[in-house]
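Shown here: the complex without one of its protein chains, the others still in place.
For reference, chains read A, B and C in written order, and residue numbers begin at 1 within each chain.
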Amino acid sequence: MAITGVLRAAMMQLRVLDLETSVDFYTKVVGLFEVGRTSDGRVLLKGYDEFDHHSLALRGAEAAGMDFMGFKVASDAYLDYLTGRTKEFGFPTEDIPANSDQPGVGRRVSVRTSTGHRIDFFADIEGSDPKPSILNPEIWTVEPRGIGAAAFDHALLFGPGAAETVRYFMEVCGFAPVEKGLLPDGNAFVTWLSCASRTHDVAILEFEHPGKLHHVAYKLDNWNDIGHAADIMTMNEVTVDAGPMRQGATRGQMIYFFDPSGNRLEACAGGYAYYPDMPVRVWDFDHIGKGAFYYSRRLNDNFLKIVS
Amino acid sequence: MAITGVLRAAMMQLRVLDLETSVDFYTKVVGLFEVGRTSDGRVLLKGYDEFDHHSLALRGAEAAGMDFMGFKVASDAYLDYLTGRTKEFGFPTEDIPANSDQPGVGRRVSVRTSTGHRIDFFADIEGSDPKPSILNPEIWTVEPRGIGAAAFDHALLFGPGAAETVRYFMEVCGFAPVEKGLLPDGNAFVTWLSCASRTHDVAILEFEHPGKLHHVAYKLDNWNDIGHAADIMTMNEVTVDAGPMRQGATRGQMIYFFDPSGNRLEACAGGYAYYPDMPVRVWDFDHIGKGAFYYSRRLNDNFLKIVS
Amino acid sequence: MAITGVLRAAMMQLRVLDLETSVDFYTKVVGLFEVGRTSDGRVLLKGYDEFDHHSLALRGAEAAGMDFMGFKVASDAYLDYLTGRTKEFGFPTEDIPANSDQPGVGRRVSVRTSTGHRIDFFADIEGSDPKPSILNPEIWTVEPRGIGAAAFDHALLFGPGAAETVRYFMEVCGFAPVEKGLLPDGNAFVTWLSCASRTHDVAILEFEHPGKLHHVAYKLDNWNDIGHAADIMTMNEVTVDAGPMRQGATRGQMIYFFDPSGNRLEACAGGYAYYPDMPVRVWDFDHIGKGAFYYSRRLNDNFLKIVS
Partner (left out) sequence: MAITGVLRAAMMQLRVLDLETSVDFYTKVVGLFEVGRTSDGRVLLKGYDEFDHHSLALRGAEAAGMDFMGFKVASDAYLDYLTGRTKEFGFPTEDIPANSDQPGVGRRVSVRTSTGHRIDFFADIEGSDPKPSILNPEIWTVEPRGIGAAAFDHALLFGPGAAETVRYFMEVCGFAPVEKGLLPDGNAFVTWLSCASRTHDVAILEFEHPGKLHHVAYKLDNWNDIGHAADIMTMNEVTVDAGPMRQGATRGQMIYFFDPSGNRLEACAGGYAYYPDMPVRVWDFDHIGKGAFYYSRRLNDNFLKIVS
């Protein structure tokens, strides 16, 4: 296959304050489907267009935020490769057995980055319904609902030592730096990283506090869906952070909003298809507002402050 | 990089009856940009969202059709790998020196498939304007015009021995079979093949006559652009073959139309992003109409008959 | 009020073969809401964006077709005016008491046109739910479903003596001829008629057989909704007659499809807003295909043949 190594951002475990309120929100508003619960009470969800067992796990907790972000890789052998290379790189790794805290998921290599995030890699995961049909397939098997999130797309992570974590994703995991936002001194403070053709599977931004989540993004089809999502959010009294708009970086169209616990989410569409022969696109410090919010061309007050 | 080997469908050389009429059509209606002419009179064009020097070469000729289709690969070394593996596979190959008939293009490995098509692979190609800007980039540097074709996307090729050519793309070039259309006996007569994340970079359909072109597809952004393209085609008296519609296979939205010489073109948008862990989607013989034309659910008279 | 006299096309009573199958179709696929049933078994429906009690009545019968089309007028006094003027014009009229066969509807003036259609006019009609809210209104009160038909929009009627019926709508009812399709001799064989700002509330086409229905149209918001409607139709195995497309006449975008009894329906969007100071737009005989189907520029085989 021409896509090798790490395939895609594929999983997120989020902490939420009130679990049932959150399940309601993620199913009725975001439009994910509940596919299971763990014995310790976590709830597993997925988008209608995902084959994998689940892409989101919600865990009831005292404070919002992320427990870990997961990436699917092309083969079990690649996990061994990652373990070795990660140790050489110097980030701590841990082996997580199959079917432990994530039902349906094979063994994982779990890495702790300099930014304080836990990143899990896995090669095997069972399927679950709903998923796309493969014999004379209709465009979906279960009608999308709420804003109609099709699949988990990417996340933006905030933490210290971003440059080192970016270097890890590039040198060890084979990610490409697709776009960068620069400080006045010319160093990157935010990097969009792709492991295949998405403009980013993960982006990393330099931040004082470790392990922070800026947003988790779900895929919609187009700008019309972004407008529909905005309507659904108003009718459900969801707090919108910004949008509908286009982001300069990646050219994607989106809306940012908050789940009931204060985790920022994004519904995204559009953007170009990345190929590894593309040059890195760069936003200098004076244009970073435009890189984030292409229409207002300035960051709103919350955007760099509120994280979970 | 996680996308390795063959990167994407990247070039097409078409035969056209009247060259200047065709250049007019491809620039004003399709919206490509002329970036050069060769000493033997061929015209080189590209989409506004392509970095590469050109993705289309038009050659004046007595009959419409394609001379060759080109794929860009990740590295020069991969060309050597392809040469060796192609010889083992048994398809004839030829080395084409850099900057010969395709200005700006590095050395190519040219392969003749069982379906009678010439397929060229290259690793190096110069850039040209217009192309996306990379410093504080606007969404385009030159306003799209005509139907606004952003980039060459894929082609559907017709010829005998399709199964052997499909096997070549899979076993030698690392393409994945994304979707298949089956005969009553269960054998595939059409296969959609991807080298990265497109639902197809090339599709191959079993056909009596060798080396035939069914269509060349250009990328638009969304369904609204497909409707706009249809308007532009009517106002320019372009012959539309089918659409606007959705194709069941790939879920893409599109319109098929003809260039002034009778080469069928497609403007496409949407469709899912392919990953190599996805199962093959299959259209059985009774549903092939729906696989092609999701809305009418039957092929029109021309679709399997008119090729160039 | 600046819109006076006849306000809009507001009601249709259709004959359907199997009533419950039809109710299922009109509610789940078309997305109308059942608001009541009559003692003789007819089913009353409406779109989510209509204030009026109902806009569609379905009657079980041996053959498909329309019983009558209704128009809402601005005042009860206008009904008296219409009665008098209709008698002078020479079309038979009948008074229908309030709350007789149409629950919630005030007294009607019922007219028989030269084309063999029954046209009812009424000034008063009760409200029903769902309807738009009026205090801090959300964009809808009940989530649209199926193709999301918002409201009844217009109908195209076929019958003999079309010129006389067009003259009736213009001279007696104050309709404007918005667009016309001409025979080779320059006489109109189809006229689009508006009583306010729609490009047409009713269109009349000269036809051999009296009282025929070509299609009943429901309003969607835009071209994206037309595409969504097409997807929903395929997934529900609805027979599509033509589209998605644009109609040259009125510039509207649409898809034509059939209800389970063979009544042709249309989902429409777009088109310009008509004002009475606009000149009549004319399609000469050689361009009538383009006037109907702007993209294919030719009528399909069914379009002028299949009526109910």
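Here, a contact is a pair of C-beta atoms (placed from the backbone, for glycine too) under 8 Å apart; a residue touches a chain by one contact, two chains touch by 3 or more.
It should be emphasised that the depicted structure is a prediction, and the values quoted were computed from it without experimental measurement.
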Touching residue (missing chain; options C:R198, C:H215 or C:R264): C:R198
Residue among C:D185, C:D277 or C:D301 that touches the chain left out of view: C:D277
Selected from C:R15, C:R246 or C:R264 as touching the chain missing from the view: C:R246
Touch list for chain B against the chain that is not drawn: 138-139, 222, 224, 231, 234-235
Touch residues of chain C, complete complex, unshown partner: 1-8, 49, 51, 72, 74, 132, 134-137, 139, 174-176, 194-198, 221-224, 246, 248, 251, 270, 272-273, 275-284, 287, 290-291, 294
Residues of chain A (touch criterion as defined above) contacting the omitted chain: 223-224, 227, 230-231, 233-234, 240, 243-246, 253, 255, 290, 294-297
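Convention: only the chains that are shown with their structure count from here on.
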Busiest interface, counted in C-beta pairs: A-B
Distance from the mean Cα position of chain B to that of chain A, given in whole angstrom: 31
Centroid spacing, where centroids are CA-atom means, of chain A and chain C in whole angstrom: 47
Length of the line joining the C-alpha centres of chain B and chain C, rounded to whole Å: 44
Contacts with 2+ other chains: residues of chain A: 139, 222, 224
